[in-house]
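Apart from one protein chain that is not included, each protein chain of the complex appears where it belongs.
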Amino acid sequence: MEILLNILVLFGLLSVGLCFIVLLPTVGQVIMAVFATVFTEKAVSNFRGVESGTVQRKASVPVDTPKPEGHVVTPVWVYVVTYLVLLVLTGVTVGVSELGMVQRKAIIAAVIVASMKAGLVIAWFMHVKDGPRMHRLILVTSTFFVLIFVTLTMADLSTRTWGLEEQNLPTIAPS
Amino acid sequence: MSDNSHTDAHNEPDYLRASTGIKSWLFSVDHKRIGVMYLIATTLFMMLGGLMALGIRLELFTASGDLIDADTYNRLFTLHGSVMVFLVIIPAAPAVIGNFVLPLMLGAKDVAFPRLNLASFHIYMIGAIFLIASMILGSFDTGWTFYTPYSSTTNGPVAWALTGVFILGFSSILTGLNFIVTIHKMRAPGMTWFRMPLLLWSLYATSAVQLLATPVLAITVLLLFLERLVGIGIFDPSLGGDPILFQHFFWFYSHPAVYIMILPAFGIISELVSVHSQRKIFGYKGIALSSISIAIVGSLVWGHHMFTSGQSIYANLVFSFLTFFVAIPTAIKVFSWVATLYRGNIQITPPMMYVFTFMALFMIGGLTGVTLGALSLDVHLHDTYFVVAHFHYVMMGGGILAYIAGLHHWWPKIFGRMYPQKLARITSITVFLSFNLTFFPMFIVGSRGMPRRYYEYVESFTWLNQLATVGAFFLGTSLFVTLGYLIWGAIRGPAADNNPWGALSLEWHTSSPPIEHNFHGQPTVDAGPYDYPEESSGTDSSSQWVPA
Partner (left out) sequence: MSEDSVERPAWVEPFFHSADQQRSAASLGMWLFLGQEILFFSGLFMAYIAYRWMYPDTWLAGADLLNKQLGALNTVVLLTSSLTMALAVRATELGEISKVIRHLWATIGLGVVFLVIKSVEYSHKIHEGMLPGFHFSSDGLENNGGLFFGIYFALTGLHALHVIIGLGLMGWLIARCKKGLVNEERYVLAENIGLYWHLVDLVWIFLFPMLYLVR
């Protein structure tokens, strides 16, 4: 039953990790929202000397020009805060690895932190947060296919020895 | 040539005559010219692959290996497979018919990235050179599947073939990317998603599979290349690697690749069934969405190629179970086509003859596929001629013959001239008969246990194999005649009408051949592509084209 448990945990982990990536834009939004309340928007922008709020792309563009996909320029402080959070999370992931966790726990911790970092990059640096939904769909689809690839291949690898142990048949997979 | 363009008030030259010289073709960014260049290239490679097939069949005429030796035989079937899969079937329908027809159907002036389109043709030719080079440089005999550990240890020029496949993958990815962006961004005003001709839906699904699966082939081939170059060990059991993992990698691409081959064929057939029976397609949404679901479900079933490879028996169960689901969207399509034909005004035109051929052959191929998907049967039939017969019924009877049907349908649009119709009808019958003569005996010998990829066989299979060989030569001759009259038609045939089949989609509402920028002015659309008059209602058919 130990092996069954292992497999369940592995698949659970893979799916949680990959679902996490799928939900990354939202995760990134949440993290940023938390940070924006902790270090208020104003404090950050005072620090950078940039006026707060979003800046329209170009002041000289006539107001009446229709912009079908309104392109909004993100203020600098958002990028800087994202970057700082990324640095903190890098520190976290290195720090966690020093705790001496091995295998399952270490993987869970690493996947969670890495997914949070990826979420920040995708949501803010890559503008998925306020970009067309199609971009999100492409990311989700690719990730879904990676999930299929990993899950079904591991379905083979992890069960290959089942039922073979009693018969003492040669196998290359570990028992 | 001016007599065929009665609606042409502008007297603009068509795309074939817009500019001259070999350079104006080789470096043209016009999607129509690129399509024609792909047509020429794939036809040449198809002849090459076909000649190899005839060589294989000739060797199998007798039970003993007397004509060629075993090594030559291995090289022949390897190259037949690689050339037909990577150079013919995968690019044929999307890159020839897709390139030519897709922007026209959308009412666009070109694809979204015309230079990228040209680049993917050049990349295709470079990849083809590498793949063909492996034939000249020595004995490339791994089969088109490159299974490790043989492919990583043999001395043949496998690296050349791998480079070729890697490069060809890029061509395929870029074409897919281009088509998806074109369908998203270049639709004419009023061309909503559910007003698109069904060919575009299937090309969309095809492109999605090309984008999602081909990169995995690229990395597989790259790893195998590194395996041969530096012994990286990922697929090498002596270093702890797992050769079966290679099969997972390979089939994660190559099973969806089967749908890259057959989905455009489905699209072509959906188009032709409606046009040549002058009846509104039955179940438009069902056919459209089943293309997408085939793309998704088809990506879940690759393990059914590995039932006997040492894969876990539990994984076998899962893959076998999932395989049956592919039959559902496919059946939706087939039933919809048949329902479209029912009480339709069926025109016995050459494209329609090929549609019937497709339906019969594809049904046999598809249903034997379900047979092979059943785990218990597959253990018996795996690697026998039954499998060979099955995938030839699907790939050739389905993919290639639908492509030929499409060529017959759009030929007057591509070249502005008509091929001899009577000859085309007769040839389509001989193609059908000789195809069955070639491949049906293989089902029988396969189910009795004749293994594939051997140049000798048991004496008792002789007469069936001789039937197959005779059939193969008939089939070759028929296809050669087809090629002959198509070329004759393109050069000397009578000028074709702008809309010889009475079709409603946009590509038939420009001149034949189209002008360089496809349309005079911007087409707008306010109807579906299949609004043929209902039986007994007496209404006129309403084309998609809205006059400006």
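Going by the order they are written in, the chains are A and B; count residues from 1 in each one.
By our rule, contacts are C-beta pairs under 8 Å (C-beta built on N, C-alpha and C of every residue); 3 or more make two chains touch, one makes a residue touch a chain.
The structure presented is a predicted model; accordingly, all values stated were derived computationally and were not measured.
Within the whole complex, the absent chain has one touching residue among B:159, B:186 or B:444, and that is B:186. The chain that is not drawn here is touched, among residues B:59, B:110, B:378 or B:507, by B:110. Checked against the full complex, the one of B:135, B:213 or B:486 touching the unshown chain is B:213. In the full complex, the hidden chain is touched by subunit B at residues 108-110, 112-114, 116, 173, 177-178, 180-181, 184-186, 189, 211-216, 218-220, 222-223, 226-227, 230-234, 236, 238-242, 245, 248-249, 517, 521-522, 548.
If you put the missing chain back, the residues of subunit A touching it would be 10, 14, 55, 57-58, 68-69, 71, 73-74, 76, 79-80, 82-83, 86-87, 90, 93-94, 96-97, 101-103, 106-107, 110-111, 113-114, 117-118, 121-122, 124-126, 132, 134-135, 138-139, 141-143, 145-146, 149-150, 153-154, 157-158, 173-174.
Going forward, only the chains that are shown with their structure count from here on.
Here the CA centre of subunit A is 38 Å from the CA centre of subunit B. Put simply, subunit A touches subunit B in their complex at residues 134, 141-142, 145, 148-149, 152-153, 155-160, 162-163, 172-173. On subunit B, the positions that touch subunit A within their shared complex are 184, 208, 212-213, 216, 237, 242, 244-245, 248, 252, 299-300, 302-303, 306, 310-315, 318-319.
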